[in-house]
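Every protein chain except one is present and positioned as in the full complex.
Residue numbering begins at 1 within each chain, and the chains themselves are lettered A, B, C and D in the order written.
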Amino acid sequence: MNPAMNSALNSGLNSTAGMAPVATPYFFYGLAALAVVSGFLVITRRNVVHSALALIVTLLSVAGLYLMLYAPFVAGVQIIVYAGGIMVLFLFVIMLVNIERSVKERRFNSMWPVGLSAAGALFTLFVFAFAKGRALFPDRMMSLPESSNTQQIATMLYGDAGKIGPYTFAFEIASLLLLVAILGAVIMTKKKI
Amino acid sequence: MAEDAKTPAPPPPPEGEKKPSAEMPAAPVSNAPVKPVAPAPPAKPAVPADSTTPPKPAAPAKPTGPVPLLWSSPLVEKYRSQYGTALEGQTYLGQNYLTVKSELIPNILRLLRDEEQFDYCVDITAVHYPKREKQFDVVWILYSFPRNERLRVTTQIADGASIPSSVSIWPTANWLEREVYDMFGIQFDGHPDLKRILLPDGWKGFPLRKDYGILQQDKEWVQINLGIESGQ
Amino acid sequence: MVPITTIHYLVVAAALFVLGVIGVLTRRNVVVILMSIELILNAVNLNLVAFSRMWGNLHGQVFSIFITVDAAAEAAAGLGILIAFFRNKETVNVDEIDLLKW
Amino acid sequence: MPNMIAIWMPNFIMSYLGSTVTPGEAGSQFWALIYVLIIFAGVSVAVMSMNWLERKALAHFQIRLGPMRVGPHGLLQPIADALKLMLKEDIIPSEADQFVFWVAPLIGLLAAFTVYTVIPFGPSQAVSDMNIGILFMLGVSSLGVLGVVVAGWASNSHYPLIGALRSSAQMVSYEVAMGLAVVSAILMTSLNEKGTGTLSMIGIVRAQEQQGIWFIFKFFPLGLIAFIVFAIAMIAETNRAPFDMAEAESELTAGYHTEYSGLRWSLFMLAEYAAMIAVSSIAVTLWLGGWMRPFVRLLHGPSWDFIFSLFPGLTFLGLAAIAFVGVLRMPAHSFFKIQKIGLEAFGGLLGFIALMLLVIAIAGRSQDPSIGSRLNESIGYIYWFLLKVAVFMYLFIWYRATWPRYRFDQLMRVGWKVLLPISLAVLIVTAIVGVLVA
Partner (left out) sequence: MSAPTGEDTKNISHLAPSNRENSDQGETERKNVGGNDLTFENPDKTYLDSNELIINMGPQHPATHGVLRVILKLDGEKVLGTECVIGYLHRGVEKIAENRTYTMFNPYVDRMDYVAAVSNGLGYCEAVEKLLNVEATPRAKYIRVILTELNRIASHQLWLGTHALDIGAMTPLFYTFRDREEILKIFEKYCGARLTTHAFRIGGCQYETYAGFEKEVKNFLTFVAPKIDEYETLLTTNRIWMERTKNVGVISAADAIALGVTGPVLRASGVKWDLRKAQPYAAYSEFDFEIPVGTNGDTYDRYLVRMAEMRQSLRIIEQAVNSIPEGPIMAKVPKVIKPPVGEIYHSIESPKGELGYFIVSDGSTQPYRLRVRPPSFVNLQALDIMVRGLLVADVVAVIGTIDIVLGEVDR
């Protein structure tokens, strides 16, 4: 937090920073329910655009969950990259490919019972793991410094004071990955190369 | 009334011919022998079938206007030597036209474009003479940019007969021929897309024929497509 | 009210993950399958961020950023393939995409 | 009990005015709510007056008068329009996707309005000072494209679909150049002793305050170039002329909102104008010193502060004078009686506001923290911020009156081949210069 703001906190306004809205459980339950319900809509809606809109809602509520987890930068990235970028790309492609026909067709493939039971088994596994391994996850959550979140992530990605950070190399690789993906997408979608 | 116009024997000297404009540098009108030409198509139009024509006014009292004259020019000579009487050149009020037999049509037009540089087809239209055996005059109005000269080519065809399209000669003929088809029902062979252009596709009848009344309409089409009793 | 702990986030993430898996395994439309993969990646991200909060360091968040990058690359490449495929076969259904050629 | 409130209220207001942090920062949900309400109402009013101003200004560019009938000089025209749009029949095409058609304008509107939560009208005059302010702002404003795309798709018609496709491609493309230009401004915030920059909107203005220079003049001409790139990209982002491809009325009839009418259509308009104001606010915050008054370094000292604090009052005085000149210029005909009274009343209102502002400026010229001086300061901040935004709004209208529309491929070429390399180069050079200076 900026020093100016720090000093300002004690100037008259009765500070309630301790119970900031991000900490209330209602928000968590609301966002979680929104995420799961719209996630359900993503995979069940017949119309692909509806699925995409539901996915946007999921992504935004997950961004809200990030905010609750004191990860504002990740939340911002989530909104700007996922909701603003990837989903627009999805919608763009959905409009390019014929949608009216797919609305009339079957939604699920012929193997859907198998898929569903496999996923069910996976979910059981999760439930089992959580139930058994409850002790692994401490109840108390550490509080992270929210205001310097971005700086700290930057330090990890780029390094600080002349030293490279632990993820600098991975970061470069990731940019390479993006470059390859861009090239691949351009080449694949081009009519004639 | 057409007979009236034709019968008076001495035509007045064509004084005003050069006046209207400097239209025809290549047309030596003064050289042309001054004599009326009997079989010129416009000289014998039939009386229009349309009953709304007002009664004939006192035509014989008036002096008649200029008459079509034979047009002698290198162009006419050249093609007359080639095609003989199937082709005739005339001039009227300083405007030249060729009357050709319909069999000659695609060839003569092509030759006019290629040899005589009539590179610009101004207009294609038709005139309906219902009393005549060959009911339609089809008229090409041509212009030559290098010669700055106009020429009309006229041919007569019967109702129901078709005529070769000139789209391959002048692409502009496309819509013009479509309009002629639309208005007169004249078929153009070899036209790439001969369908109605100004009237709706399903319309019945060809409005510019003389037997099509001015208030006439395709009632059935109007009722089906516009949902009204009458378009009037 | 029970305070929200890591396990809560993990349950949400697990639910999203399973929904994603169901989508991938049962839907026919490639676009929906790609979106289900995004759902799975988001579930993973949520887990990572929750763990990051749990341990009080930022490695999880950095990881989630990498996964976001990966998701973007995957979406671009996947949709590129989809368009290239649609152009040839005029279908976006996986069970019609069963030849190793087009 | 009323007595209690009478004592408590000024204290409460004072406690707020005395605060130098935003309500969100302080966690005061009450004040945050008040702020949100004020901003929503304010933006709606701003959009309406912008609507009137655009029509008037455009008309005068085009040797017309613009609205003249509804109210004096058409002052009530936006209200009449809003009423008309609300009362219009709500048409959803039968082949449209009902739900998506319904929800699309709301997406655009939400995206446009949510941005305002982080816009700093003053050091404490914002709903919240998010740590990732500028990131949040770019992200949320990029959600606006979803409304456009989805509206075009849901209309189930060719023109809206083409409009939506154009719009999505355009907005996504220009976001890149815009983001890079923003990054170069953020880079400039890190040029302090500690070398730490900030993404917070308030932090960015504070950095300009500390460095004593608006970023548009920083490393001249780097800041200026980055600003120009942003200023071009923001026109494209808001789909305004000459980049109004998405709603090019001569090509796509009305683009993505061809099928919309009535209230829903007005929501799109509201979103468009709100987005215009929002992006202008970003530009003002990043490059034009936000709430800072001009010449803060050159002309400093209490007397200069006082002179500059007179500006809000003088501006309103000028507006009132314009209104009264308008009254004088009205024809002396009984038809204009009501119009005259209306305009006089409006001028009187403006004059009263001017008087109040001048009184506050004079009363609050002392430096000690009284309500008056606090109020005076806040008014100064908000005034300078809004004045800068208003300049941008005028530019938007000016562009629209002057330029023909770009073609879509030319627009993309400008975005990718001109703006993107320029903004990248500016970013790199800014970084190098920054390192060299530090």
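Note that in this section contacts are C-beta pairs under 8 Å (C-beta built on N, C-alpha and C of every residue); 3 or more make two chains touch, one makes a residue touch a chain.
Being a predicted model, the structure only gives us computed values, none of them experimental.
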Subject >> Residue of A:A75, A:M95, A:A174 or A:M188 touching the missing chain in the full complex >> reply: A:M95
**OP:** Just name the one of B:S72, B:S102 or B:Q117 that touches the chain not displayed here.
**Re:** B:Q117
Original post:
From the list B:E77, B:E103, B:D193 or B:D211, which touches the chain that is not on show?
Top reply: B:D193
**OP:** Touching the hidden chain in the full complex, which residues of chain B are there? Just list them.
**Re:** 1-2, 4-6, 16, 19-23, 42-43, 45, 47-48, 50, 52-54, 56-57, 59, 62, 64-68, 92-93, 95, 113-114, 117, 119-123, 125, 127-128, 139, 141, 145-146, 148, 150, 152, 167-172, 174-176, 179, 183, 192-204, 207-208, 210, 212, 214, 224-225
Subject >> For chain D, the residues touching the chain missing from this view >> reply: 58, 61-64, 158-159, 162, 165-166, 241-242, 244-245, 248-253, 400-410
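Note that in this section only the chains that are shown with their structure count from here on.
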Subject >> Chain located farthest away, centre of chain C as origin (C-alpha) >> reply: B
Original post:
Using the average of all C-alpha atoms in each chain as its centre, how far is it in Å between chain A and chain D?
Top reply: 30
Original post:
Which chains touch which?
Top reply: A-C, A-D
Original post:
Within the complex, which stretch of chain C touches chain A?
Top reply: 1-12, 14-29, 31-32, 34-36, 38-39, 42, 45-46, 49-50, 52-56, 58-59, 61-62, 64-66, 68-77, 79-84, 86-87, 90, 92-95
Original post:
Quick one: in the complex, what on chain D touches chain A?
Top reply: 14-16, 18-21, 25-29, 97, 99-100, 103, 124, 129-132, 135-136, 138-140, 142-143, 145-146, 149-150, 153-154, 161, 164-165, 168-169, 171-172, 175, 196, 198-200, 203, 206
Subject >> Complex contact set, residues of chain A against chain C >> reply: 25, 28, 32, 35-36, 39-40, 42-43, 48, 51-52, 55, 58-59, 62, 65-66, 68-71, 73-74, 77-78, 81-82, 85-86, 89-90, 93-94, 96-98, 102, 105-112, 114-116, 118-119, 122-123, 126-127, 130, 134, 137-144, 149, 152-153, 156-157, 166-167, 170-171, 174, 177-178, 180-182, 184-189, 191
